[in-house]
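Sharing a structure below in structure tokens format, with a few things to ask.
Up next is subunit A:
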Amino acid sequence: MSSGSPIRVLPTPPRVVVPLRQHIGAPPEPVAGPKTLVSFGQKLGECRAFVSAPVHSPLSGTVERHTTLTLPTGIRTVAVPVSASGDNLSGRALLDEILGGDWDYERIKDVDPDEIAARVQDAGIVGLGGATFPTHVKLISAREKGVELLIVNGCECEPYLTADHRMMLEAARAVLCGALLAARACGGAGIAVAVEDNKLDAVRALEREAAGTGIRVVTVKTKYPMGGERELVPAVTGRLIPSGGLPLDVGVVVINVGTAAAIARAVLRGGALTHRVVTVTGAVHQPGNLLAPIGAACRDLLDFCGGIKPDAARIVAGGPMMGFALADLDTPLTKGTSGLVVLRREDVEREAETECIRCARCVDVCPTGLVPTKIALAARNELWDRAEKLHASDCIECGCCAYVCPARIPLVQLIKVAKARLAEIRRTAAERP
Partner candidate 1 sequence: MKLRYISEAWLVLLLATGFALALAAVDLAWKTRIEENKRRETIGQIPHLVPGAVRGQKEFVGKVYVYRAFDSAGRQVGWVLPAVGQGFADRIELLIDLDSEAEYITGLYVLEQKETPGLGANIIAAQWRKQFTGKPATLPLHVSQAAIGENEIQAVTGATISSESVVSIVNEAVAGFRRALEGWER
Partner candidate 2 sequence: MTDDATPLERFLRGIIPENPVYRQLLGLCPTLAVTNNMKAAMTMSGAVLFVLLGANLVVSLIRGLLKPHLRILVFTLTIATFVTIADRFLAAFMYPMSKELGPYVPLIIVNCIIICRCEVCASRQSPAVAIADASGQSLGFALALASIATVREILGSGTWWGIRILPAGWDNWVIMVLPAGAFLTMGLLLGIANWLGTIRSETKGY
Partner candidate 3 sequence: MDLLVTLLLIAVGAALINNFVLHYFVGLCPFMGVSRRLDTATGMGFAVTFVISVASFLSWTLTYFVLRPGAPLTTWLLHREVDLSILNYIVYIFVIASSVQFVEMYVRRFFPNLHRSFGVYLPLITTNCAILFACLEIMKHVSGVEDPARVWGLPQALTLAFFAGIGFTIAIVIMAGIREQLDVADVPRALQGAGIAFVVAGILAMAFTGFTGVDRGLEKILKPAPSRHAASPSARIHSRGGEQ
């Protein structure tokens, strides 16, 4: 729906609320107190822990009193509100600053590999595909373990989202630049960009820019959840990630296209991660892809897209399969928000749940090869050892099972419960010597 609309820049909002904890790992500590003036790209949160990422101000302005809020993901965090003041880049200038302009492959050779990870950490880059795992951690452990291949994930993680697609079309060079840098940081891995076969224009754009760099552009089948590592890595390399393992275990590291572009910007231009491209789609008047400051209220994005249509019933941060429903339109945009999908009433209306008739559609669609219905039943009856035997912990929560379930059973929720409970059991077992 929005794949044809070029990336537009959200005009600088008067106020942003930047949550400090937007990633997996330790929360950063606030470093800009209330009433201090901050400039574009200045740190608002600094981190001590390794697995963490700093947070930067997306605009110049004044810090207000910190608040706490709960993100749709359920994470509770301190947030730093900043009121815009002074000069802020906007429009074309901002787009050029972040994605556009000239990206010189030659300069990459001169960058010290250790330097890359440090810059990435300092720029607060996390996985922008939605996982929000701090990227520097990934790069450093990839280098320690030694990887052969860096896959740039150009598959949209969910249906309806087009942010990555537009990114590859409009900023192919930035993406590839970031990929080259990341590969260098990993100790010189080969690079493959994986693009779904419904985005052939992006493939052409990438191939044009990739000429002479040794980067392969690989097309993969368009099939949700191809954006997940567990599906993508086998599709590209033929190697299966072992149960409970990471791509690293098979010598692969995966980064999102947005992340790659952010790496390029951080290393070559010294810019922090302050904006991201967000797809706003569904029941809005002008769906599109926006370059928006992290911390901007979702309301601002929706208003910029012409506002929501009258039959809108639910707004989802992320995609329709795994995203989180917003309870509040002022919820800030975070690093991991790849889209805002406005669903109509008829999309979200559910028939009443009925008994499972064991039709096994969930088994047929499960990309991980699990038996969702049985895990869900085990979870519902609190039979955790049975859930364990059914490999509940391997679920990637893609939601395919619940999507197809004719009995409308909330399979993913039940499996999530089982996963959480099993993790807890494992933790207690580990603590007990």
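Assume a residue touches a chain if its C-beta (ideal position, glycine included) is under 8 Å from a C-beta of that chain, and two chains touch if they have at least 3 such contacts; residues count from 1.
On how the list was made: all candidates are chains of the complex that A comes from, given by their letters.
Here the structure is a predicted model, which is why all the values come from computation and not from measurement.
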*In the complex, what candidate makes contact with subunit A, out of 1, 2 or 3?*
3
*In the complex of these two chains, what residues of subunit A are touching candidate 3?*
355, 377-378, 380-381, 383
